[in-house]
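Just one protein chain is left out here, and the rest sit where they should.
After this line comes chain A, so read on.
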Amino acid sequence: MSSSLEQLENQLETFIENVRQIGILVSDFQPQGQQVLNQKLQNMITNMQDIDKLRSAVQDVLVPLEVFEYIDGGRNPQLYTKDCMEKALAKNEQVNGRIDSYKRFKAMLLVELSHVFPNEMTRYRAVREES
């Protein structure tokens, strides 16, 4: 059984194809085409009913609002995914670098503190080993 998203995709494609056919029919309208046009208009409503029925099945699908800016601007929405992944990777590397820096800082601090407060640091190490 196909997923609800695939069903929605198929329904949308059917709807678009029907509208495209109406567009062709209307662009050079012939008198005998009225019956066909009426049928296609009814099909369009049936298609919309089918799409509406699928609404509940895709309630849990979350779409980031930013992606609409790409689509509205006539841009490929895959660019949004690409930008997001690049940003996530850059942030991941940045945080990783920060964690590394803190680790190095901690090691240096422990060394320096051991020089200045040797007794306290011995106690500190003992407590840390316990926990």
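Keep in mind that, in the parts below, contacts are C-beta pairs under 8 Å (C-beta built on N, C-alpha and C of every residue); 3 or more make two chains touch, one makes a residue touch a chain; residues count from 1.
Following the convention adopted for this analysis, contacts and distances are computed from a predicted model.
S.K.: Which listed name, "Mediator of RNA polymerase II transcription subunit 19", "sulfate adenylyltransferase", "Ribosomal protein S5 domain 2-type protein" or "Autophagy protein 16", is the one UniProt assigns to the chain that has been left out?
M.R.: When "Mediator of RNA polymerase II transcription subunit 19", "sulfate adenylyltransferase", "Ribosomal protein S5 domain 2-type protein" or "Autophagy protein 16" are compared with UniProt, the left-out chain turns out to be "Mediator of RNA polymerase II transcription subunit 19".
S.K.: Check the options A:L5, A:A57, A:A88 or A:L109 and report the residue that touches the missing chain.
M.R.: Touching the chain that is not displayed is residue A:A88.
S.K.: List the chain A residues touching the unshown chain?
M.R.: 13, 16, 20, 23-24, 26-31, 33-34, 37-38, 41-42, 45-46, 48-49, 52, 65, 68-79, 81-82, 85-86, 88-89, 91-92, 94-96, 98-100, 120, 123-124, 127-128, 131
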